[in-house]
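What you see is the complex with one protein chain gone and the rest in place.
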Amino acid sequence: MENYIDLLKQDIRFEEGLNACMNCGVCTAICPAAEFYDYDPRKIIDSVQTGDNEEIEKLLKSETIWYCGECMSCKTRCPRGNTPAFVIMSLRTLSQKLGFFTESEKGRQQFAIKRTVGENIFKYGYCVATYAVRPEMHLEQGPIWEYILNNTYDVYERLGGQINELGAGPLRRIPEDAKEELKKIFEVTGATEFFNTIEEHSKKKASEMGLQFSNEGIDNEYFIEVYTANSGKHTT
Amino acid sequence: MPDMIGNVVVVGGGTAGMEAAGQLAKAGLSVTLIEKENDLGGHLKEWYHLFPDRRPGDEVLNYLKNQIIHDNIKLLTGNSVGGFQKKGNDFILNTSNGEVIKADAVLLTTGFDLFKSERKEEYGYGIYDNVISSADLEMMFREKELRLKNGEKPGKIGIVHCVGSRDEKVGNIYCSKLCCVTAVKQAIELKETLRDCKVFCFYMDMRMGGALYEEMYRDAQEKYGIGFIRGKVSEVGINISNKLIIKVEDTLAGRPLKMELDMLVLMAGMEMSAGGTKLAEAGKLKTGENRFFAPADNHLGSNQSNIKGLFYAGTCTAPMNVTETISHARGAVADIINYLKNNEK
Amino acid sequence: MENEGKKRIWSEYQKEIADDHYFYVRSCIRQSFFPGSEQFFLNFLRNDLGKDVFENPSHTTCTGIGYHGDIVPLSTIMTVVARHFALMKESGYKNIAISCVTSFGIYTELIETWKHFPDELEKTREYLYKATGREFDIPENMAHSSDIIYKFRNEIAARSKNLLVNKKTGEPLIVVEHIGCHYSKMFPKYGVGGAEFPRVLSGMIEAWGGEVVDYPERRHCCGFGFRQYLVQANRGYSLSNTAKKFSSMKPYKPDFVITNCPGCNMFMDKWQYTIKEMEGTTYGVDDESIPVLTYEEVAGLVLGYNPWDLGLQFHMVQSEPLLKKMGIEFDKENKYKTKDGRQMPIPQNLINA
Partner (left out) sequence: MYKFGFSLTKARVINYESNDRSIVDFILEREPSLNLCIECGGCSATCTTGNYTNFSLREIHILLKRGENEQVRDKIKQCMLCGKCSLVCPRGVNTRNVVFLAKQAFQKFTGHAV
């Protein structure tokens, strides 16, 4: 078994995020996730600071590390200068590197985020862009969203948009050379490899679960499963 | 005891300074007691009742005031010491009123400053009505005016422990040691003053280490029905009826908890006094990580400094209660007498 | 009592905001959902105040949503941000103006991280050079675009055509401010007014005649939660947190909500629709919903800009009740016209319509 604490310590967010916790609970008191999930950031920090390898492995495979919304409200208040959310982020990164994320329903969702936000970055140079927010996946966006998508050019033209055109302006087309630079940055800094790791483990999990998987896009059973599945066991 | 010869300057006229000045004078030394305020007594004069026996603070204050009525004591109030020099074995002190005093030994009893509660911005002290400090509450007890801003009686009161203590965010990682017992004392007095009110203490650890403190804690639970909730209050807000809303984790239930209160009392901690810090800088006196004066030896020299002939007593070295402060002052007197008697100078 | 205490806090968190020559970086969410806000910001600074604001078309996403969705590694986002700094350097600018609060938080986090871990800064320089051949400087001045509007709030008040006042009664409008968590909760010193009582929006509202209300969930997150929204199965988290905020502000009867984060703005607008659909619950008076506006939109209304050029018609919760209170005369016919005056279809089933 690998020594997870050593691996976590390579992540500067872990170093920055965990000094020593005295279990005061200021983080949980105002945590948006603790309010609606069976979640207690204080307990996670407490079990990580013991350094117990088995406990950490359990966490890396757990649902609980995926409940945080990274609002960072915990950082403002901690009297010991910890940032529980940074610790969570380092746990999530490690869970993906080791392929443990597919062990939990919430962890498996990383595949959905990679296939949406991750692909948007390469395709458009944006994390989110109007044309990438499909109304059938976002019913909460309401009738106005469908309307905007049906009238994209007119709407954006009136508001100064530069939709799909080169040059300055909202939703301008990102020049190819800029996207190329983004790609190179992803390669040099290990993001491409990280993406591949998410893909590889997801593919393996899909076959374990007997779900159809395709090498790109979101129209496959595994994507739909991880994007929509909710066991209902995340809150009491 | 043979006659002592020597002039000792005591800087700070609070509990430690008054007790030490009195004892030094009785031993035959001539003493100059310097106090920056016009009145003596320091923080002690703010207390209504002391713990653990809830004896009126004024009783101890009166004892101290009597202590310093002595021909050997020269009082300089409204005056402070900005710095000092040591020439040979003599100390030369310059006061803010322009006096130059020569001394054979110096005792610093510069005490503590109460943590300024407004620095914990999330608690809204100075912003929300009815968020008060432990010192404010003590004053209310003294003046027998326990009321909300709008004149009504509070029905539900919260007490927050560790305000400005054990908190890196305000630069104080140490425990102020006395806030827990102050909280319990004040909770009991709240219940005695307002029979029907509900009182909750929000604590991280109950540090009831002093003599008879744990017994008070037990009384608070058994006889007064005070609620204890383990968790540090994270945030205070206000609702449309001007009630305070606090957010805390009930850590023993493992769930966030929200409570509506009429009044919130912040147990402000103790910090090295501004005057002490100035003296430390001017005189190259060693201070600890907690910014209080660092004694020469934690066990055997808690009254001694890194300069021969300069001594410390009381809360300028660490948070301590009145009992400990008086003992510490007496310890300093013994050290000073030894220093002068053995002609160490 | 209240104001004195807040003033003391505000005096402790006065950040320096550059006066001119900004290098502007856009927000994925603001440009997608509130493009009119970014357009207003640029037009106002350039045309009304004569400031120099430069946008380099080659800048991209900061990858912040990917980073907080835990798919983009830390060293990657550091290098992407470094590339923006390089573009800024190449364009000859030293003051950065950031449209997005997630980005703003990322920038503050990275700059603070580089201070604590100088090796990371060196590594980032190497990565950027290796990937793009570019070199960068850390900006001399870093502002969120709401900081800049805050800086010029009095200039806006001086040019105001409409105030945040109920024209009929003369009473100030009741406003709820919502600050994006990443604006100052991580590093309070980067935010105007700090983290507990931020001044950036309340300062605008008061300068323009409105009254800001404090309410129990004022500092609570809008509920975005990154992965908690990005993945459909998790959206109950996002929705429930927004519902919590709205129930808490409801008794104050706010006339509108102002936000400085485009994400918060979008969620607080759209979730009101969703909650109404699901539960039939509304949070405004008379079964209406509460309009949620960006600070640019509010500034635009104060300055007398045409609300339809600001893009208010493309929110789910429509703003007509607010415009009427402010006494703004708006052209109904112009609402859904294209730039060159062609009639567009009329969207159906919007709220407050």
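Here are some notes:
As written, the chains take the letters A, B and C, and residue 1 is the first residue of each chain.
Everything below uses one rule, namely that a contact is a pair of C-beta atoms (placed from the backbone, for glycine too) under 8 Å apart; a residue touches a chain by one contact, two chains touch by 3 or more.
On a predicted model such as this, the values are computed, not experimentally measured, just so you know.
Although it is left out of the displayed model, the omitted chain contacts the following shown chains in the full complex: A, B, C.
Remark: the omitted chain is touched by one listed residue; of C:51, C:68, C:235 or C:250 this is C:235.
In the complete complex, the residue from C:9, C:143 or C:243 that touches the missing chain is C:243. Looking at B:39, B:99, B:152 or B:260, the residue that reaches the missing chain in the full complex is B:260.
Think of the hidden chain as still there; on subunit C it touches residues 232-237, 239-240, 243-244, 274-275, 277-279.
Although one chain is not shown, part of subunit B still touches it, namely residues 206, 218, 221-222, 225, 227-228, 230, 250, 252-253, 255-260. Of the residues in subunit A, those that touch the hidden partner chain are 34-38, 139-140, 228, 230, 235-236.
The rule is simple: only the chains that are shown with their structure count from here on.
Arrangement of the chains shown, judged by which pairs touch: all-to-all, with no pair of chains left without contact. Ranked by C-beta contact pairs, the top pair of chains is A-C. Put simply, the chain farthest from subunit A by mean CA position is B.
Averaging Cα coordinates per chain places subunit B and subunit C 46 Å apart. Centre-to-centre separation between subunit A and subunit B, using Cα means, comes to 49 Å. Centroids of subunit A and subunit C (each the mean of its C-alpha atoms) stand 22 Å apart.
Each of the following residues of subunit B touches two or more other chains: 122, 235. In subunit C, the positions touching at least two other chains are 195-196, 219. Residues of subunit C touching subunit A in their complex: 26, 28-33, 35-36, 38-39, 42-43, 55-61, 63-66, 68-76, 78-80, 83, 105, 113, 116-117, 120, 127-128, 130-132, 181-182, 185-186, 188, 195-196, 219-221, 223-228, 230-241, 244, 270-271, 273-274, 308-309, 311, 314-316, 337-339, 342, 344-345, 347-350. Touching subunit A in their complex are the following residues of subunit B: 122, 162, 166-169, 204, 230-235, 247-251, 254-257. In the complex of the two chains, the subunit B residues touching subunit C come out as 118, 121-122, 124-129, 235, 237-240, 245.
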